[in-house]
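The other protein chains are all here in position, but one chain of the complex has been omitted.
Showing chain A:
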Amino acid sequence: MEARQYIIDDSDKGMFKVHRSVLVQPEILTQERKKIFDRCWLYVGHVSEVKQPGDFKTRNVGGRPIIFTRGSDGEVRAFLNSCTHRGTLVCRERQGNAKSFQCFYHAWTFNNCGELVAVPGQDAYGQNFDKRELGLRSVPRFDHYKGFYFLSFDKSAVSLDEYLAGAKEYLDLIVDQSPTGELQIIQGTQEYDMLGNWKLLSENSFDDYHVAPTHITYLEYLKDSGVDVSMPKGLLMPKHGFGKSLGNGHAMIENETYRGRPIARWMPMYGEEAKEEIAQIRRELTQRLGEQRAMRVAETNRNLLIFPNLVINDGSSVTVRTYFPVTEKHMKITAWAIGPTDESPRARARRLDSFLTFYGPGGFATPDDVEALEVVQQGIATWQELEWSDLSRGMMKKDEDQLNTDELHLRTFWRRWNELMTKE
């Protein structure tokens, strides 16, 4: 493919543009698979999903079928879901608990630690046939940060710790919400597609500039329930917020919240009876973390993007969302709710209810995001005539003055994307 400039990044002119071809061309996706999805650390799952020995989840990560499982020896692993004999998926269930995985095609059997333990008619193989070399293949790199498991298909990738860079601080703020430090992915997976380029969702997931116009019906719903959603002068959101780069393409927006948080800020929608319990959660936070950190954990909303495709929205509930391209104009999205393991049934119910008011394919906001991104994708079929998208908002301001409604954090994503795509 001919060399082409993907972005224009000119701070003198306050100009940042992205060439729309990168959202519509199949050749770009081919390059992205090689240079981004085969190189970066990608989210696989959370430790709470494989709590007991033998627990497993099958996932599709970076275009590969993966088994995320805890072996009988207690170790959490990620295997390529492919028989070492002829390639069949060895596990076709979405989830479960298994001592072994048997390929139904020729009945090779692997235990949940990955060892090949049975080959029917093994006598027919020669003396060089070594079962020890034919165990389930682990992914090249696999590690976790406080229970969030990632993999990389690049053997020489930097460590996960180094990769996550400043994003770790924001994962810490979520983990700190749990008195025991333990979090749990809650049952019920939201799996839905958007007919749009995957990068549009990276942008959308932490773009507060679109909130008021796109989600006006959600803001009206909050208003109806007694939340003050008026916009102070100079702001496009009810409260002041900012956007920040966290290194390696990760970025986030943070704002003092105007809505409630299950940890630990009451809002009218939760009902009077919730007041006491939320005050109690708040007291525990303050006791454990001190006034200042408790304030931060309780009073601010954060949308975090871990490059390239993990989004954690820590707002009126906490979401974990990841997505992968199917084609250049079609992505598959998987989203979960996460919360402290030991929260009370009432607090859990409140968290889930709060999740549904905004997030998810049946919420009061996500369907409008789906619409927005699908309509972007339709609109940019004009890319040959109308070549560039503008992401220069706030560019004339210093980095530390960037609002959550500016676009520094979006530029952070695109700069990293461009760096990975253009270096050999």
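Assume a residue touches a chain if its C-beta (ideal position, glycine included) is under 8 Å from a C-beta of that chain, and two chains touch if they have at least 3 such contacts; residues count from 1.
The rule is short, and it goes like this: contacts and distances are computed from a predicted model.
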Chain excluded from display, named as in UniProt, from "RNA polymerase subunit sigma-24", "Sugar ABC transporter permease", "Aromatic-ring-hydroxylating dioxygenase subunit beta" or "Phosphoribosylformylglycinamidine synthase subunit PurL": "Aromatic-ring-hydroxylating dioxygenase subunit beta"
Identified contact with the non-displayed chain, of A:Asp224, A:Asp342, A:Asp401 or A:Glu419: A:Asp224
Residue among A:Gly166, A:Gly247 or A:Pro367 that touches the chain left out of view: A:Pro367
Missing-partner contacts on chain A, residue numbers: 94-95, 186-195, 214, 216-217, 220-221, 224, 332, 336-337, 345, 348-349, 352-353, 355-357, 360-362, 364, 366-368, 370-372, 374
